[in-house]
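Attaching a single structure in structure tokens format; questions to follow.
Up next is subunit A:
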Amino acid sequence: MKQEIIIAGFGGQGVLSMGKILAYSGLSEDKEVTWFPSYGPEQRGGTANVTVILSDDKISSPILNAYDVAIILNQPSMDKFESKVKPGGILIFDGYGITKPPTRTDIRIFRIDAMNTASNEGNSKAFNMYVLGGLLKICPMVTLESVMQGLKKSLPERHHRLLPMNETAIKRGMELIEQL
Partner candidate 1 sequence: MEATIISPENLVYDKPRLMTDVPMHYCPGCSHGVIHKLIAEVIEEMGMEEKTIGVAPVGCAVFAYNYIDIDWQEAAHGRAPALATAIKRLNPDKMVFTYQGDGDLAAIGTAETIHACNRGENIVIVFVNNAIYGMTGGQMAPTTLIDMPTATCPQGRNVELNGYPLKISDLLAQLDGTCLVTRQSVHTAAAVRKAKRMLQKAFENSMARKGTSIVEFVSTCASGWKMTPDQSNKWMTENMFAKYPLGDLKNI
Partner candidate 2 sequence: MAEEVKFMKGNEAIAHAAIRYGADGYFGYPITPQSEIMETLMDERPWETTGMVVLQAESEVAAINMVYGGAACGKRVMTSSSSPGISLKQEGISYMAGAELPALIVNVSRGGPGLGTIQPSQADYFQTVKGGGHGDYRLITLAPNSVQEMADHVALGFDLAFKYNNPAMILTDGVIGQMMEKVVLPPQRPRKTEEEIRREQPWATLGKTKDRKRNIITSLELDPSIMEENNIRFQAKYRRIEENEVLYEETLCEDAEYLIVAFGSQARISQKVVEMAREEGIKVGLFRPITLWPFPKKQLFEYSKKIKGILTVELNAGQMVEDVRLAVECRIPVEYYGRLGGIVPTPDEVLVELKKLVK
């Protein structure tokens, strides 16, 4: 089993940390994992992306041509990565701020309105956890239990009181996601 995933959006949307939680989840299932971020000024509000690879075998390149799953959180990322989803692969996007929805017919496309919902539910800081929930619903590459372990590892201890809120967000995301 190998999952090659790109998560892309604006800096500050929790793109890198969502990738990190996914990576830690894979680790607690004894998978080989690489997490490779775009780095630099992107972290300060420009576009940011991270490539996460989960695999049963040793991973060669941390940089890829094409992805099994693309999680797209803004229009510039849609423009860049829609074409890079492998045929038969999965594209998940948040409708917020997407002016040109994806048009490919050889991939499975899902929409999750996480930004609006998180904001309406007063939980906008856990926005990325809604998205992660959506991903796990359609592509259960790791168990929810592993994700909670991953969260524990990637969150500093002083934030562990936020774990239940994150779990709620993940479960909510599972309900929100819909195939187009």
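Criterion applied: all candidates are chains of the complex that A comes from, given by their letters.
Quick note on the criterion: a residue touches a chain if its C-beta (ideal position, glycine included) is under 8 Å from a C-beta of that chain, and two chains touch if they have at least 3 such contacts; residues count from 1.
It should be emphasised that the depicted structure is a prediction, and the values quoted were computed from it without experimental measurement.
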Query raised in the report: Which touches subunit A in this complex, 1 or 2?
Result: 2
**Report entry** candidate 2-facing residues of subunit A, complex
**Finding:** 20, 23-24, 27, 32-37, 39-40, 59-66, 153
